[in-house]
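Structure, as structure tokens:
Missing here is one protein chain; the remaining ones are kept as they sit in the complex.
Moving on to chain A:
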């Protein structure tokens, strides 16, 4: 299975690396995009992942890796530009639009993405998914947050504990 196309098509000579998901799917991707992962960066700098070798990622399944690489490919040009200080407003707006759509996903996919961003140490993606979870939390009571984040309904003990904590912070809501 091939990784999504980068879309710019102007650097055919760019170095490619192969990443192997936990379910043994191989993804060929530009080294610059994969290097957004701090975990992979050193291996790639050392010349790893090229040729027929591939870098195994036992903690990331193919569906999640495909999604992660979609993010890396989109953000690689801006990252190569040192955080894109020279990027135009149009470029920035386009990346923002992409980011907003990118995290408009099912919770289980979001969870896999969070773990992958953490394991692969992709700073921008970690921030993006953390912001998404924060947006899900904003303006909600602790009980609503529990429901949003997929907790089962609290046991009587948990309810008592929450009530105690709420008493502690209750003044802030008055």
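The rule we apply is simple: a contact is a pair of C-beta atoms (placed from the backbone, for glycine too) under 8 Å apart; a residue touches a chain by one contact, two chains touch by 3 or more; residues count from 1.
What we mean here is this: contacts and distances are computed from a predicted model.
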Name per UniProt, for the chain absent here [options: "Putative exosome complex component RRP41", "Glutamyl-tRNA(Gln) amidotransferase subunit A, mitochondrial", "F-box domain-containing protein" or "Ribosomal RNA-processing protein 42"]: "F-box domain-containing protein"
Contact set of chain A toward the excluded chain (per top definition): 106-108, 111, 114-115, 118, 126-127, 130-131, 133-135, 137-142, 145-146, 149-152, 154, 158, 161-162, 165-166, 168-169, 171-173
